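A quick write-up on the structure given underneath.
Apart from one protein chain that is not included, each protein chain of the complex appears where it belongs.
For chain A:
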């Protein structure tokens, strides 16, 4: 199917649910997540739209504090009702999650949508066996006996590549290595065949040698279960390996989004260029191996006016005052490829080909 799996619809206000067979499975529209604090309102996510089809993988990339994890926790409904102000729409199948009854969202959690976390050691309860924790998720959503659940847990552990799963099912998390724990977390997340799997930095806490195995596993299982996958990461290598689409986030908004190939080969946002330059290249001279983005991520309480990236953008001056005063909208720069930048499209294409790409 060739429908838009990543439509950055810059709409505002509630819109009727698009009907017909072409609608995306996960559809986030103009999501805003604000946290009121004593210092001011933290605008962790501020007008974000994206969508993912079943069977597709979306990689959300950005620095710490760009709003990636806040977005995923909003989809899962894991923000505290009192502390976060959430607006916009999150459509999951036929359910709209932002306005939904928390009890309804709870029932969807674990069954329709599941999540894998960054640190598999701290994400598992130290007092319960791995098997118990998988069975707990499974039995919650499926009315089965303990025995059947246990059988299911063993099958799942076996499927995610735990050797001697029938024995290891009774082990505690601390008996497992880091990679095995993450496999067990994946088994737990997949226990109810979720239609949406969110992986928040699933390989960050793991050995480099294990990272690729875990990513392969996610890809295999995703194909097998026809799941929609959202992978959140700061590691471009991860998304390069497995994402169909990429969403680059900056200061709680989308800077650029589109098919992975396009975003990697023809990026049209200076921040994306910066991210690509931040990947070390060992085949280059030492001084050119790493091209970091200068400065640090902006405060989410006082987001810079205009383009949030302008204080760090080497090309901000090219647009007169616009970068400082006017927020750039996401506009189409190619088929299904969107970027939010004031610079002319031609100018960006020339810049990227003449100045940026030779250094990457």
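The rule is short, and it goes like this: a contact is a pair of C-beta atoms (placed from the backbone, for glycine too) under 8 Å apart; a residue touches a chain by one contact, two chains touch by 3 or more; residues count from 1.
In this section, contacts and distances are computed from a predicted model.
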item	value
Omitted chain, identified by the protein name its UniProt record gives, among "Cytochrome bc1 complex Rieske iron-sulfur subunit", "Polar amino acid transport system permease protein", "Fumarate reductase/succinate dehydrogenase flavoprotein subunit" or "ABC-type transporter, integral membrane subunit"	"ABC-type transporter, integral membrane subunit"
Touch criterion as defined above, residue of A:114, A:229, A:255 or A:330 at the omitted chain	A:114
Among A:42, A:92 or A:188, the residue in touch with the chain that has been omitted	A:188
Hidden-chain contact residue, picked from the options A:23, A:141 or A:327	A:141
Positions on chain A contacted by the hidden chain, ascending	76, 78, 106-111, 114-115, 117, 119, 122-127, 129, 136-137, 140-141, 172, 174, 185, 188-189
